[in-house]
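Just passing along the structure, written as structure tokens.
A single protein chain has been omitted from the complex, and every remaining protein chain is retained in its original position.
Letters A and B mark the chains as written, and numbering starts fresh at 1 in each.
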Amino acid sequence: MTHPTMTPMRFNASGIRGQSFLLKGIATLIIAAGAAIIMIPFLFMLSTSVKDHAQLRQSPPPLIPEAITTVEINGQEEPLYQVNIDGQITEMALVKNRPGGKGLFVDPARPDETHELVIADQTALTHLEVHWENYPEALRQMKFNKLLLNTLLVTFVGMAGMLFSCSLVAYGFSRFRAPWLNVLFILLLSTIMLPSQVRLLPTYVLFNKLGWVDTLLPLIVPQFFANAYDVFLLRQFFMTIPLELDDAAKIDGASPLQTLMYVILPQARPALISVAIFHFLYAWNDFYEPLIYLHSPEHWTLAVGLQTFNALYAVNTNYIMAASAVMILPPIILYFLAQRIFTQGVVFTGVKG
Amino acid sequence: MQSSLKPSRLSLARRESLWAYAFIAPWILGFIIFTVGPMLASLFFSFTEYDVVSSPRWIGLKNYTNLIHDELFWHSLSITFRYAAIALPLGLVFSYLIAVLLNQKIRGINIWRTVYFLPSVIAGVAVALLWSRIFDARSGILNPFLAQLGIKGPGWFSDPDWAIPALVIMSLWGVGGNIIIYLAGLQGVPTDLYDAAKVDGATAWQRFRYVTLPMTTPVIFYNLVLGLIGTFQYFTEVYVISSGNSGTGGGLGGPARSTLFYNIYLYQNAFRYFHMGYASTMAWVLFIIVLGFTLLIFRSSDTWVYYEGQLKGR
Partner (left out) sequence: MKKNLFNVLTLLVLASALLSACAGAAPATPVEKVKVVIFVGMGTGTDPDQVDAQNKLAEKFNSTHDNIEIEFLIVPHEEYATRYLAMLSGGNAPQLVGPNGISSVAEFFDTWEDITPYIEAEKLDLSDFYGPAVALNQYPDKNTGLPLGLYPSYLYYNKDLFDAAGLDYPTHDFEDKSWNMDKLREVAMQLTVDKNGKNATDADFDPENIVQYGYDDSWDGMRGTLADWGAENVGRPTTSDYKTAVADSPEWIQGLQWVSDGVWKDHFIGSAEVQAGRDSAGVDPFGPGTTGMFYSHTWYLAEGLHDLTFSADIAPYPYNPKGERIARIDADNFTIPKDAKNKQQAWEVMKWLTSPEIIVDVCRIYGCIPARKSVQAKFLEQLKTDYPGIDYDVIFKSIDYLDKPNNEEWIPEWGKIEDALNNGLSLIYSGEEKDATKVLTDSNAEVQKILDEYWASH
């Protein structure tokens, strides 16, 4: 085992503090700039969620939800423009298109007087129009409340099962020597190397024989038997924990299980939080498996329900965005809360031995 | 006290092995119940002609030989390789650097972290629709923005040459998951190492190069292996984006088969062409390829991955 070597070099100790402040400043700037770029698509998503179908059609789509201002002329809604007639600026409505890119404009106060002008030279008027009702409507259409319950059940029970089983299995793979252990680990990893499409039908047949189709069981029960992703991650983390801690525990008379629970797991808190968050995300957004196993809409999870807006002829983008926006709240809140535990995590003071 | 008084070394090793198997037992059980059956079934199918509605018909290695002569097999493999070659390194480095940045003790760092994490939380369907719109050459927002900078934006998802770059950009937006893993790794670096380095007068760069980087190699390794496995099986994003294509857009894998990733072609064989046997063959060929690369990475890990708590004699 080799420690990363620290070759003694000559450093200017007093310059470090100044350097560190400058670096932090630069870092903050870069972070902020990156965050701004990252947020743009997200803002766009929010903006799309409060538009109606007419507004969705505008191209390019404005970041702030606008709608074309119209005025009623002779019983029909006509778009309003700001027109320039001989230097005078007034507002007129476009009532008819004429050949050559021109159009007939009328002053709403004097609808019988028409002016023929070039449309491209005028400016269409828009106003802010926000359709907050998209949110309750989208949630109603996808039967949010019922699906939320299903999703919470799948997510949290699965998470418990995953944490339980993956901790055990990762511990086994990282803290022991045994014949064929390496082979078994590669076997574990190999289970995710085979494209899942070809296992889909046989797995469905299996669950059907168990009678689990159209229940939440196929999504929950397998979590209690560990999975490659989380075991692998936990194993990597466990392997960064010094063996001296294990030895100390053993000397104190701890069994391997106790070592796991009282020595390893507390040290691996950031990793445990990470896998918990990942599992949450995965279970929350996964629609691939639920789509196959869940038949009745009462059993659907939120991610499956979201698909109802993606119908053959009518993609209701605004509802999809609204529902998705609501769906990101629980994971984000969870992540934000988890941060506290995350950073409190490991302040390792070291064991000299 | 049970173990320490036993004189025989063999027994000690045996005891350790038994503990190991005991802890791994949950996975082994699950593997036997849920996984090995379907996996072996698909291996069997790869030697058959199987259209799902009738029984599989044994044809030996015919699927495998047909695969070698299938132009679309090579085409989809090359697309997948090219994507992996770009997206994997970019994603790994990009997310690592961001994680390092986000590891600072700056006020409000939790909020910044949440912002970077946000994209990976959004449901796949919404992400695909969102980016389809952003990238769209006619009705999107990226090209008008580029136009303001004087650049004529390409067709992105409707241009066979630009579909893959668009997918890469989209995947970089969603690296939040990788960032979390790196953050966890960075958090796990013992602070006394940094203290010692500071005492020795190391600059920030030197602390990074000689403490941070080596100590986080375990999580780099993790992201590399899983990243490899993931990019080779790239499917969902492409599926959602191009399955909306009408005939003129070339359908799934379009435009003009420029996004016909390996798993997409596999999916089509399995569920659209009723060639489940052939699809299984494709799956196992990919399996061999990915396994090969993974083993290579594992083998190389002894030279560059550092574990504080690594057991001798593994």
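Here, contacts are C-beta pairs under 8 Å (C-beta built on N, C-alpha and C of every residue); 3 or more make two chains touch, one makes a residue touch a chain.
Quantities reported herein were computed from a predicted structural model and do not represent experimental measurements.
> Sort through A:Lys102, A:His131 or A:Arg177 and give me the one touching the missing partner chain.
Once the missing chain is taken into account, the touching residue is A:Lys102.
> Touching the left-out chain: which of A:Ile31, A:Leu56 or A:Leu302?
The missing chain is touched by A:Leu56.
> Which residue among A:Leu216, A:Val275 or A:Leu302 touches the omitted chain?
Reading the full complex, the residue touching the unseen chain is A:Leu216.
> Could I get the residues of chain B that touch the absent chain, sorted low to high?
Given the touch definition above, chain B has residues 49, 51-54, 66, 129, 132-133, 136-140, 155, 157-160, 239-240, 243-257, 268, 271-274 touching the missing chain.
> Suppose we count only contacts with the excluded chain; which residues of chain A make the list?
53-54, 56-59, 61, 77, 96-102, 118, 120, 141-142, 153, 157, 160-161, 164, 200-201, 204-205, 207-208, 211-213, 215-217, 220-221, 224, 261, 265, 291-292, 295-297, 304, 307-317
Operating definition for what follows: only the chains that are shown with their structure count from here on.
> Please tell me the distance, in whole Å, between the geometric centres of chain A and chain B computed from their C-alpha atoms.
Computed from C-alpha means, the inter-chain centre distance equals 17 Å.
> Within the complex, which stretch of chain A touches chain B?
1-2, 4-6, 8-13, 16, 19-20, 23-24, 27-28, 30-32, 34-35, 38-39, 41-42, 44-45, 48, 59-61, 63, 165, 168-169, 171-179, 181-182, 184, 186-195, 197-203, 206, 222, 224-226, 229, 231-233, 236-243, 246, 253, 256, 260, 270-271, 273-274, 277-278, 281, 285, 287-288, 303, 306-307, 310, 315, 317, 320-321, 324, 327-328, 331-332, 335-336, 339-340, 342-343, 345-350
> Along chain B, where are the residues that touch chain A in the complex?
Against chain A, the touching part of chain B is residues 1, 13, 16-17, 19-24, 26-31, 33-35, 37-39, 41-42, 45, 52, 98, 101-102, 104, 106, 110, 112-126, 129-131, 133-134, 136, 138-141, 143-144, 173, 177, 180-181, 183-185, 187-188, 190-192, 196-198, 200-204, 206, 210-211, 214-215, 218-219, 221-222, 225-226, 229, 233, 235-236, 244, 263, 266-267, 270-271, 276, 279-280, 282-284, 286-287, 290-291, 294-295, 298, 306-314.
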